[in-house]
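Only one protein chain is missing; all other protein chains are in place.
Here is chain A:
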Amino acid sequence: MLRWIALLCLLALPASAAEEVVLGLSQDKVAITANFDGSDILIFGAVKREQPIPTDEPLEVIVTVSGPDHPVMVRRKEKKFGIWVNVDSVLVDSAPSFYAVATSNPFKDVLKDVEDLRYRISIKRAIRSVGAAMNIRGAQSFAEAVVRIRKANGLYQILENQVVVDQQTLFRTSIAMPSNLTEGDYATRIFLTRGGKVISVFETNIDVRKVGLERWLYNLSRQQPFVYGLMSLAIAIIAGWGASAAFQMLRRG
């Protein structure tokens, strides 16, 4: 317990800077139920400070929400013998399953590239691809393909100018999480910047979990696959028989 407190104190160090975040979330849990259809999360908060508001540079806010990281195999098609086939493939070591960045102004105005490199804020920095084979032409384009495809699916979002900042003190934004979410801890980070430099970081987690029937079915399929398989078959047989019997009755009746 003491160790945890010590660790918390260490983590809280950057927050003891001149300005720090007091955060509120409309929900810190996303429950995936049978009729789950995406979820809008309102992220809001205030900047706490002990001294007057610095006047040199305006305060900017960046909010990122990032799903669990997974390796992704990216394949590229080429025309061979007249048909399109997968030829090259690159393993992108780690890419978040969901990533949203919301900023209070255009991205290049609120954050310097060096700071982006350090905190891995922009989408392309959030993806890690070190093991790309050198013999493959344009290995970088594979990582770009991950971003392009996931952006099209609404899994990666850049929301420039979507964070509203009032009086350099209150801020709020809303992140739309799509319906095809995977389970896990969604790391939520809030960066305060002035003149493109990060002056304060706040981190929290949004817990995305299947609940109820979804949870039960998922667990059963992993822990007792044989029972799950038999159950699937039983349902299939009963449904098949039921429909047949029902139609039989319908014809007689």
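Rule of thumb we're sticking to: a contact is a pair of C-beta atoms (placed from the backbone, for glycine too) under 8 Å apart; a residue touches a chain by one contact, two chains touch by 3 or more; residues count from 1.
As a working rule, contacts and distances are computed from a predicted model.
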With one chain of the assembly withheld, which option in "ABC-2 type transport system ATP-binding protein", "Spore maturation protein", "Transketolase" or "Probable membrane transporter protein" matches that chain's UniProt protein name?
-> "Probable membrane transporter protein"
Would you indicate which residue among A:29, A:77 or A:108 is in contact with the undisplayed chain?
-> A:77
Full-complex contact with the absent chain, from A:22, A:53, A:117 or A:149 | A:149
Pick out which of A:24, A:106, A:195 or A:229 touches the chain that's been left out of the picture.
-> A:229
Per the touch rule stated above, chain A touches the missing chain via residues 32-38, 70-79, 82-86, 91, 141-142, 145-146, 148-150, 179-183, 210, 213-215, 217-218, 221-222, 225-226, 228-233, 235-237, 239-244, 247-248
